[in-house]
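A single protein chain has been removed from this complex, and every other one stays in its place.
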Amino acid sequence: MKLKRISLLAVAVAGVVAAGSATAGATFDAVKKKGFVQCGVSTGLPGFSVSDDKGNWKGIDVDACRAVAAALFGDASKVKYTPLNAKERFTALQSGEIDMLPRNTTWTYTRDTSLGLNFAGVNYYDGQGFLISKKLGVKSAKELSGAAICIQAGTTTELNLADYFRANKMEYTAITYDSSDETIKGFEAGRCDVLTSDQSQLYALRIKLQKPDDAVVLPEVISKEPLGPVVRQGDDEWFNLVRWSLFAQINAEELGVTSANVDEKSKSTDPNVQRLLGGEGVKGEFLGVGDKWAYNIIKQVGNYGEMFERNVGQGSPLKIERGLNALWNKGGIQYAPPIR
Amino acid sequence: MAEPAPDLTRPARPSRLTDPKFRALVFQILATLTVVAFLVYIVHNTLTNMEQRGISTGFGFLDRTAGFAILQSLIPYSETSTYGRTFVVGLLNTILVSALGVVCATIIGFVVGVLRLSSNWLIKKIATAYIETFRNIPLLLQIFFWYFAIGFNLPGPRQSIAIGESVFLNNRGLYVPAPVFGEGFGWTLAAIAVAIVAVLVLAHWARRRFELTGQSFHTVYVSLAILLGLPLLVFVATGAPLSWDMPALQGFNFRGGLTVIPELFALTLALSIYTAAFIAETVRSGIQSVSHGQTEAASALGLRQSWTLRLVIIPQAMRVIIPPLTSQYLNLTKNSSLAPAIGYPDLVAVFAGTTLNQTGQAVEIIAITMAVYLTLSLVISLFMNWYNKRMALKER
Partner (left out) sequence: MAEFVPHPELPPPASSVGVVGWLRRNLFSGWLNSLLTVAALYLVVTALPPLLNWAFFSADFVGENRDACDSGGACWVFVNARFSTFMYGFYPAAQAWRVDLIFGTLLLLMSPLFFKGFRYKLQLGGFILFVYPWIAFGLMHGGLLGLPVVETAKWGGLSLTLLLAAVGCIAALPLGVLLALGRRSTNMPVVQTMCVVFIEFWRGVPLITVLFMSSVMLPLFLPEGVSFDKLLRALIGITLFQSAYMAEVVRGGLQAIPKGQYEAADALGLGYWRKMGLIVLPQALKIVIPGIVNTFIALFKDTTLVIIVGLLEILGMVQNALNDPNWLGFSTEGYVFTAFVFWIFCFSMSRYSQWLERKLHTGHKR
């Protein structure tokens, strides 16, 4: 009775009540109706999702949401962010608090099948690595037996680490923190010898050290970590939109369409470019959006390469190489189905 | 036509609506219906939502392999253990830190509470400053402070602070030698048990004798002799089957021995210092509640000062202290759930954290976690109520 009172009271606070997004198959409509994408991001991981002191979010994961907003509304800024730690991210998505979760989340069998979630694609191919102080003189992960290892709670890294050490018959002590910020603090203070995480994160965390050059990332990559945006099961329309927003960016890079030349390119006679930019053949309505959807993504967010370089690549303090994330025809494995 | 005059001799039958009993009944039925309807509504929503979103349900996950490591475990645990076992590990860690916290907080709290009433001006001021500082700062902040600002500034393993080559302190924790029990140590354990029983019997006998004859018997030294002597005798007689496992620096870290991890240390410290500030105030008001006449009467009877304290003041003060002390113990237990903030593997960190994330079954796991804390609260309340009854004023 009292509970009800409170919730009624709550409903009365009209300005704050957001239209829901829970129904199966209705996420798409709900997002369209409320006019913005509610995007689950990390609490602060440079390169992927991080906010400055004004509360503006940046990063490759943030751009995934911005791309969807650009496709759906023609305006990449129509995104609201919910910072989540690793522990609460899936519950937040399951419960409908957020519409999509591009929070450097690894695509695994269990997550894809038993959590009621779908992975819409891979925006970053990653692998788990180790960060260690140069002073210790360790050259390979095989020498780590007996080490104390800092790790973030509720991640696949926790499981990979256990597997790796068990397979190599080595011992270790895991110090499990709630957030990646705490893992790097623990590493810096010497609570642990090694910090393990996805390699991209290691580079991102390393710049948070007072002396980043004193730590090295070991060469071993002990797992496959395909990271990508996640959505709830049951709304294929929404799933398609998130998936093709990413594919459009990858295709754009392949076709050489960038945010700078997109206007020029839309006059191009290349049928592939024409289809991408909504000129002929395919219609945006298949996705439930306007014909200029891909144009808007590329114009406002950029193609995949631009997004990568700006956030984690050479245009950022992280300076991560493209590696696996180069296009399929340039030595990597980023590959998108064609738009036709 | 005239209306028939009401019969004034008989009181008008009260309307059912104004009958308090009837109204109470109606109101209760309404309230019950509302609450039941509300619960049904919630459960229905949850079930539909979970089904629609394809979230797995049930408690089957407890038998699945967990596959992650836990920093501190009181029972054997490895990556191949089940989620059910992670639950037990987390629970035991919660109980451990709460129990340590309760003991330390009680000791610090009583000492500071007594010092607060000291006639020594400086001591009194320091005690007051302690209380006013620590109870007015959020606990989470204090945990962070002890862990990040103090614990992280200790030296690394290779520059450990060593005490006699067997105890080491560094930023990975406190390393002490661990006892290794050899064959035949069971006899010593049995001797300890026998000694405890003997001391209890002795205490009972001494109390009876005191009540019957008024002669007191100093049980303290005799008990100590029994408690230490008997096991020691047996221990030597069976050939001292005990050795020590010394911690030693090997590779990255110390190995062997017992480790007190800094997370446990910082959490226990913060919990006890914070709670002790409240307990000290409770103790102070408890002691102040005993009127001065009691002290005077006791000295008029010729009781020594230590006896006055033991036999007159403390028993009366305890009656005032115990109820608020209980709620402080409850608070401490609940506050131990802040452990994940510094990575101490308690129930919330291990079970409501990692396990929840690996399985995604939030409803079941949060329900279990809440049930555990409710049970812990209930057990502490029951115990303290029993103790309170024992201490309560028996009026004849």
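In this document, chain identifiers A and B correspond to the written order of the chains, with residue numbering beginning at 1 in each.
Everything that follows uses one rule, which is that a residue touches a chain if its C-beta (ideal position, glycine included) is under 8 Å from a C-beta of that chain, and two chains touch if they have at least 3 such contacts.
Remember, predicted model here, so these are calculated numbers, not experimental data.
Set against the missing chain, the residues B:Ile42, B:Val201 or B:Leu382 yield one that touches it, B:Ile42.
Considering the full assembly, B:Met50 is the residue among B:Met50, B:Leu100 or B:Ala317 that touches the omitted chain.
Screening A:Asp61, A:Glu97 or A:Asp235 against the full complex identifies A:Glu97 as the residue touching the chain left out.
Check B:Phe144, B:Phe185, B:Phe217 or B:Tyr387 against the missing chain and you find that the one touching it is B:Phe144.
When the whole complex is considered, the residue among B:Ile75, B:Leu122, B:Leu212 or B:Ala300 that touches the unshown chain is B:Leu122.
Of the residues in chain B, those that touch the hidden partner chain are 20-21, 24, 27-28, 31-32, 35, 42, 45-46, 48-50, 52, 118-123, 126, 132-133, 135-142, 144-145, 148-149, 330, 334-335, 337-338, 348, 352, 362-363, 366, 369-370, 373-374, 377-378.
Seen from chain A, the chain kept out of the figure touches residues 2-3, 5-7, 9-11, 13, 15-23, 26, 30, 43-44, 51, 53-55, 80-85, 88, 91-92, 94-97, 181, 185, 207-210.
Assume only the chains that are shown with their structure count from here on.
Put simply, the C-alpha centre of chain A and that of chain B have 42 angstrom between them. Chain B meets chain A in the complex at residues 31, 34-35, 38, 49-50, 52-56, 67-71, 79, 148, 152-153, 156, 171-172, 250-253, 255, 262-263, 340-343, 345, 349, 353-354, 356-360, 362. Residues of chain A that touch chain B in their complex: 1, 3-4, 22-24, 86-87, 89-91, 94-95, 110-111, 114-116, 136, 144-148, 153-155, 158-159, 161-163, 166, 172-178, 182, 185-186, 189-191, 193, 232-234.
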